[in-house]
Structure formats: structure tokens, C-alpha cells
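The complex is shown incomplete by one protein chain, all other protein chains being positioned as in the whole.
Moving on, here comes chain A:
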Amino acid sequence: MDRFLWSSGLLEMNETLVIQQRGVRLYDGDEKAKLDVGVVLLSTHRLIWRDLKNHECCMAIPLSQIIFFEEQAAGIGKSAKIVIHLHPASPNKDPGPYQSSKFSYIKLSFKEHGQIEFYRRLSEEMTQKRWERTPVSQPIPTGTGSQAGRTRAVGIVGIERKLEEKRKEMDKNISEAFEDLSKLMEKAKEMVELSRSIASKIKEKQGDITEDETIRFKSYLLSMGIANPVTRETHGSGTHYHMQLARQLGDMLLAPLEERGGMMALTEVYCLVNRARGMELLSPEDLVNACKVFESLKLPLRLRVFDSGVMVVQLQSHSEEEMIASALDNVSEKGSLTSEEFAKLLGLSVLLAKERLLLAEKMGHLCRDDSVEGLRFYPNLF
């Protein structure tokens, strides 16, 4: 094995590829070489071996160094081999994979067959001795993947190498790009941490800061991301994750719900929550599942599905009776109301206003007038 020289795997100008065979393992004498299965190439000048995966790992022996070779038949659990006996290495030869070897021969073990043809072609080359007639223009390059070797890339090996280089370049670019993204996320986490610590400081020194400033800071926080978002990463998947998420929703939705009269459409909740979370976005499915466990966690929130299929999150304190009573009061006061008018009065979305009116109608407190002028609700005088 010490006769091998590192090679670029590229053929020289006058060199021609004769045959190549996949699935060949190298033996240093009788010992398996510390190399994987590879491709063995026979050119007019050299015997070349290249690693199957790592194309940089490529080495060669000039055919002139071969004394003789012989076949070794396959046996049970043994591949057919060609034994190649070699002249000793010259003391000042270029570096190779082995510095020394106690054997003066190597073996090619053919795992995927092809040894008969390879043997025949090797015999032809050895008799023709073409390397003597057309010496290569320059000494066979040594040294792994030298620049000189690359520029002189020809043939299939050259094309393959080019493709390989391109792929590696792309791999590098992609991993660099993702590195940037993860750095950004790290920074975002730091920002969240920072804002949380400021928030707690504000809480401690409530007297020193005006309410106006606190509110302004609160709004900054909201637009940036809430402290310590619960993510699937930190809390696994399934029910546990949804329970944690439900608790977090319970904390962050209380204030907005109170501002909006105790009820928010689920779509509105979705937007608000994801805006607050910033990077760690929630899927609609996870949000619904989290809302479904409000009740079992005894949180003061409830997910409510109206007959129409519209889903809302409402405060538990926000009872149905109150909702119906307020709808009836408003309608009675105005004589009659459309959903739009009611929505304006309460500062609700039209969708939710309508649901409330329909609920009051269902309970028999309101009745409807459905005309070309639209749908109006009246106190149920029947």
C-alpha cells in the first residue's frame, strides 16, 4: 500500500480511461486497508482508486510499478480478488496514504463483481505498455486537490468533481443562511428577557413612574413580544403543551377581553396572540385546542361556539343572562336595533353583536322583523 500516491483523480492530457469498476475494497497485502469501498479506475498510465463518498480521497499507482498480477477466485463469503505485486517504492516518492507497508503486494476485492473484465483489460494494458509510447506531458500530479489539478480537469471525473464542488458551495451557503436566522432568534429571546426584566422593575417602582409611561411601555412590550412565550419546544406536544398555552392565554387575554366587553371572536384572539408572540407563532389548531381546556383548568375564560359555528373567547363572569339582559335593554331603549346599530352601541364586532341578538331571540326576549330594509330586532311583545 505504500506505493500509492495521493492523486487529484484527474486524467492527464495523454492519459485515457480504460475501465472503471465500483464496489472495490483495497487490501494491504492480506490485511484490509483502512478505507471504505470505492471505485477503481484503470487508465493507460495508472491504476486509480477513489473513495465512493469522499471524492477528495483519491490515490494512484503508475502501471510501470506493477511486476505481475494474478486472480484469486471467490469463496464462501469472499469476493473475487486480483492480487497485484509491486516494485518497491522509491525512497523520495510523493506522499501517499501509507508511509510504509510490510507487504509488497496489494489486493483489489471486487464486491460488485466485474473482476473478469477488469483483469482482461489490465492484462491488455500491461502488454501494450502504452504509458511508454505516450508519456504524459507533465509528471503525474500529486498532492491532494492542488489548484493545478483542478484547472486541468477533463473527462467524466472532472465533471463529477465540478458538480461536487458546486454542491459543497451550496451546502455552505445554506447553512450560513440558517445560522443567521438562529442568531436572530437568539437575539429576539434576549430582547424578550430584557423587556421582561424592565417590566418587573416598573412593577416594583410603580410610584416613580407615571401611569402614562407605564401604558406606553406596555404597548411597546405588546408589539415586541410577550415575556417567555410557551413554545412546543419548551413544553413538548399534545395536552401538556395546550394546558401551558391555555394558562398563558388566560393571563394575556384578561385585559383585552375586559376592554372589549367580555367577548372576542376567536379570529381576533388569534391575531392578538400571534402579534404578541412575535417569533413563536401559534397555529390556529393549537389555539383552539388550548381554548378548549380553559374550563378543565378552571381559568376565568371560556371558549363558546354559537349555533352559527362562530367561536368566541369570553370571560366566565360574562354570563349569558347578563348578555341577554343587555341586549334586551338596548333594544327596548331604542325601540328596535339592527346588528350593525347594536355593534356600534357596544363597540363590538357586527358578528358578535348579531350573535347576542340571536341569543336573546332564542331565549324569547326579542323577535325579528325581516324586511327589504334588513333584519331588525324588537322586544318580544307577543
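Note that in this section contacts are C-beta pairs under 8 Å (C-beta built on N, C-alpha and C of every residue); 3 or more make two chains touch, one makes a residue touch a chain; residues count from 1.
In the analysis below, contacts and distances are computed from a predicted model.
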Identity of the absent chain, which is to be given by its UniProt protein name, from "HSP7E protein", "Vacuolar protein-sorting-associated protein 25", "SUMO-activating enzyme subunit" or "Methyltransferase-like protein 5": "Vacuolar protein-sorting-associated protein 25"
Residue of A:Arg50, A:His242 or A:Arg376 touching the missing chain in the full complex: A:Arg376
Residues belonging to chain A that touch the chain removed from view: 336, 361-362, 364, 367-371, 376, 378, 380-382
